[in-house]
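Report on the structure given below.
A protein chain is absent from this complex, but the other protein chains hold their places.
For clarity, chains are labelled A and B in written order, and residue numbers in each chain start from 1.
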Amino acid sequence: MSCRLDPQPLEWINRSETLNFQFEGRAVQGFAGDCITSALLASGQTLLGRSFKYHRPRSVLSLANHDVNALFESAEATNIRGDVVPLQAGMNLRACHANGSLEQDKDAWLGAFSRFLPVGFYYKTFHKPKKFFPFWEKIIRQKAGLGRISTAWSVERQAKQYAFCDLLVIGAGASGLQAALTAAEAGADVVLADENPHLGGSLDYQYAQDAQAASLRDQLKQQVYQHPRIRVFSEHMVCGWYTDHYLPLVGPQGITKLRAQGVIFATGVMEQPAVFRNNDLPGVMLASAAQRLITRYAIKPGKKAVILAGNAEAYSAALDLLRAGVEIAAIVDLASSQTRGEVAEDLRHRGVKILDHSAVYEACGKKSLQAVVVAPFDGRNCDSGLTQTLDCDLLLTSVGWAPTAQLLYQAKAQLAYDTTLEQLLPVSLPSGIQVCGRVNGAFTLAQRLADAKRAAQAAVAELRGERLETDALATYRDSQAHSHPWPIVAHPKGKNFVDFDEDLQLKDLYNAAKEGFDNIELIKRFSTNGMGPSQGKHANMNGIRILAQIRGQSIDATGSTTARPMFHPVPISALAGRRFRPERCTAMHAWHLEHQAKMMEAGVWLRPEYYARPGLSREEAIFQEVEAVRKQLGLIDVSTLGKIEVLGPDAARLLDLVYTMKMSTLKIGMTRYALMVDQSGVIVDDGIVGRLAEDQFYVTATTSHADATFKTLSRLLVELGLEVRLVNRTGSLAAMNLAGRAARQLLSGITDIDLSEAAFPYLGIREGQLLGHPVRLIRVGFVGELGYEIHLSAQAALEVWNALMQAGAPAGIRPFGVEAQRVLRLEKGHIIVGQDTDGLTHPYEANMAWAVPLKSKAWFTGKASLARLQGLCQRQLIGFCLPPHYQGPIPKECHLLIEQGEIIGRITSIAPSPALGRVIGLAMVDLPWANSSKFLQVRVDGGALVEIEVCSLPFYDAEGLRQTADLTEVV
Amino acid sequence: MKLFDCPVIGRRPISEFDYFGEVRRPPVQADGSVAPDVWSDFVFNRAGAPGVLREWWYHRPTGRWYVMERDTLKDEVLRFIDIQEVRYELPA
Partner (left out) sequence: MPWRLLKYGLQSGHHEPRFFPESKPLKSHYDVVIIGGGGHGMACAYYLAKEHGITNVAVLEQGYIGGGNTGRNTTIVRSNYLTPEGVKFYDASVKLFEDLADDFDLNIFYSTRGHFTLAHTDSALRTMRWRAEVNKHYGIDSEVVDRQIIAQEVPYMDLDCAGHSPVMGALYHAPGAVARHDAVAWGYARGAYQRGVEIHQKTRVTAIRTQGGRVVGVDTDRGPIQCQKVISMVAGSTPRITEMLGLRTPIEIFPLQACVSEPVKPFMDTIVVSGSLHVYVSQSSRGELVMGASVDPSVLHSTRSSFDFVEGLADKMLDLFPFMSRMKVMRQWAGMSDITPDFAPIMGKTPVEGFYLDAGWGTWGFKATPISGKTMAWTVANDQMHELIQPFRYSRFADFDLVGEKGAASVGH
């Protein structure tokens, strides 16, 4: 059982503030500053979690955010990493993934069963017979995953910040602190980021008792905090390196998106576990984990320890244990203690037992470590005939390091294996990137500080566009190894874990390779080594060593898998940020809402779909709106139309090229239907072009295509160098369409424009004043009645709208929405681009040959395609109707037309027509049926076939009399 | 996120731009004629292999078009092209 030590000089805990919390239903106490794991250890709870596959007891491994077997969950969150998440008062925690309770995990039998579950077993079982797989899958899914989520959790979103700097220094250990300081002193604006809440890195846990380091630490920290050009982001994890030095810093309050000019990686190294039987037992941990427990949380990690040594750091750790009052049973050195320096000598003099050329063959214990079996080790294998057993409750492994190079790899740095240091080291760096410290092979404090200064100077020089003479990466690297090349011991009974996340044993990797998965990517994918939540931070390096050994290759020839973001998992609440959904509202938006408009989304715009009326269904309300336009007067807000001014001497030329029809022949004061196709001849937009002067045009586009049309126009004029100026007035102008027999009469009293048929004919466009506001009036026919589109500034629009509604009241004016307009235009046989057309529809299919002047125009976008398509027409848009008083099921849009069991077309639009008293529609129908059949069949919901009658278009007012004059003139 | 060092507006992130693909010109004769296979090649086919492409980019906030030469393998902009260089004429 562990316990709290006397106060440590650098401890993170605040002993005056006790925090009460619950764990597995038991009341526990910790201190402010504890992480969950440290508080539990301090309370005597050494069993912290269960492993993923075999539900084996697990505890501390690294205390560095790699301990994915010590995961906890509460009512509010899951997969909480106990080794780094701060303890909070009132937490009510339980272990993730334990089936039943942590102590009595009902799935613990799986461990004994592991010989039945070799690597990749699930690929070879459960699939025969096929019908049983869903049964097995259900069981597999029950065992899958780690923590439980609650789908009732409310949404959390954290706002994001942006930051900019010259240099980002990642990692605030000795190297990072020094690099930040040197760079800032040279004039750079520096951000220093570290995932820990306190600066110092290994200075604080590996050098806690070192007097020389103490003064260095104080000095560096003080200078860094005081420097005006250094911003410190502690408790911020850099989750990834993205193009052009874009590095998100993930902190407790959310993400700061940092754009740097350059980055110095002082990311250090990650301690790597040794592989031997039962290396996962609670009580077996990395030496650096024990050092973190002692220095940060004042926790005595055990009573009696064995230390497995593959480097000099092991001996320093042993010294730290002695200071913490831990008895040392033995130091087991994979090689020779003679090479480990003064500390080893010191310990020998103190009488500490040191076993050279030995390894831990096996750890023993049920739920926690009780003894280790040690055997001679020749650098590859143990001699299992010469074992000895040492009683202990703590086993520290200090056998080597892997560079924290995930972000470096993302930045496209290249690393190669260095056989002096037995470590992967950077060999080439992309522009703007520097490395220093242990990730670069500088291990002693002196080396680290010198390397940090070098890197900072080189980084600052690069910012200035210079290059330093002494910019050699290897200048300050250590000359002796800090990692053992093979900290791996085979055992016939296995349970020697390579990946603790995934419960992968040594034999699993051998067997995977044996089955042909013998390159680094395939072995990962087949065995899942490194695919768990720690993303291989403790598994990849050993995995590479093992595969290299299997293949008889070098580490470099073996390669490594690709490191991808995130460095540690990042909460979706932080990634999502604040919610921003832009919506565009027209000037009449509030009016629409006041009048019970049911709004619909049209791209980013909101438009009235229809205006609800008490006692009327949606269909009845729409029907009435249609009738009002036909019989009285209607007003629709069409402000969402794209509205573009096209000005200049080449304006007509530009429009001639962009639209199928000739616009240069348009008379001043007139408009023309404007059909736009792309280069392949497919219809992409329609609208109108109006000519206001020789060199001045006004163009409208559909709501959803308005931006694209503007871009099409603007790019072509740039490409051709035309003298044209475009003004996109979609937002600044409002527009409304006043339609119905009384439209002219209503307007005549409030505008100075002469509205008489002779002065302002159908398709005319006029400028003038309306209620004192400058307006453009356009005689349009989209809905098939006498109608004026009124275009005016958005500021004046509501006033005019209100005036029209008021003045129109005696004539029975009614606002109408998009749905009524769809019916009205359908009665007129007008298409809606995107509804009656699809991604391949060309004008010939849409009955618009009249809009394609192949002969009279030398060129327009898509012309050569249309010349081809003219003879390749395979389908045609037709009008159809159902019989009068039809009572059967009404077809819907996109129901299919069927002929002799084959699909021959689909309905694109359909609606009951008040004017005709029948259901009418448009359908895209294959040839020859489109022009040879009088009756066709539609398959409706439920599969019944409904007969439709092909009709000529338009359905309503074929002569177009109603849009050229008001009713009295027609009659 | 990729940054572009624009000649007019300085360094801007790629998210402010819309991409419009490689710079091409319709292969049409002065009289408006074009061979069918030449035309369909123009309409559909693209220079898809990695390499240096001249591409259209539209900067939304300023409504301005740019042509850049970009290495589509390395994602590096080599230079901005004066629009004059990509001008062409169409039959009138």
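Basically, a residue touches a chain if its C-beta (ideal position, glycine included) is under 8 Å from a C-beta of that chain, and two chains touch if they have at least 3 such contacts.
Remember, it's a predicted structure, so these values are computed and weren't measured experimentally.
In the whole complex the chain that is left out makes contact with A, B. Summary of contacts with the chain left out: across A:Ser483, A:Ser865, A:Ser913 or A:Gln963, the touching residue is A:Ser865.
The missing chain, though absent from the display, is touched by one residue of B:Met1, B:Ala30, B:Leu78 or B:Ala92; that residue is B:Met1.
Within the whole complex, the absent chain has one touching residue among A:Gly82, A:Gly173, A:Pro248 or A:Pro608, and that is A:Pro248.
Checked against the full complex, the one of A:Ala474, A:Met600, A:Leu771 or A:Leu927 touching the unshown chain is A:Met600. For the chain left out of this panel, the touching residue among A:Ser16, A:Gln104, A:Thr151 or A:Gln212 is A:Thr151. Counting over the whole complex, subunit B has residues 1, 14-15, 18-19, 21, 36-37, 40-41, 43-46, 48-50, 53, 55, 72-73, 75 touching the chain that is not drawn. The missing chain lies against subunit A, touching residues 76-79, 113, 115-118, 121-128, 130, 133-134, 136-137, 140-142, 144-157, 240, 242-243, 246, 248, 257, 410, 507, 510-511, 514-517, 519, 521-522, 525-526, 532-533, 535, 562, 564-566, 569-573, 575-577, 579, 581, 583, 600-601, 680-681, 834-835, 838-840, 865, 868-869, 872, 892-896, 898, 903, 906, 939.
Convention: only the chains that are shown with their structure count from here on.
Spacing of subunit A relative to subunit B, judged by their CA centroids, is 28 angstrom. On the subunit A side of its complex with subunit B, the touching residues are 242-244, 246, 259, 653, 657, 679-680, 711, 714-715, 718-721, 728, 858-859, 863-865, 868.
By the touch rule above, subunit B contacts subunit A in their complex via residues 1-3, 18, 20, 25-26, 28, 31-32, 34, 36, 39-40, 42-44, 56, 58, 63, 65, 75, 83-84, 86-92.
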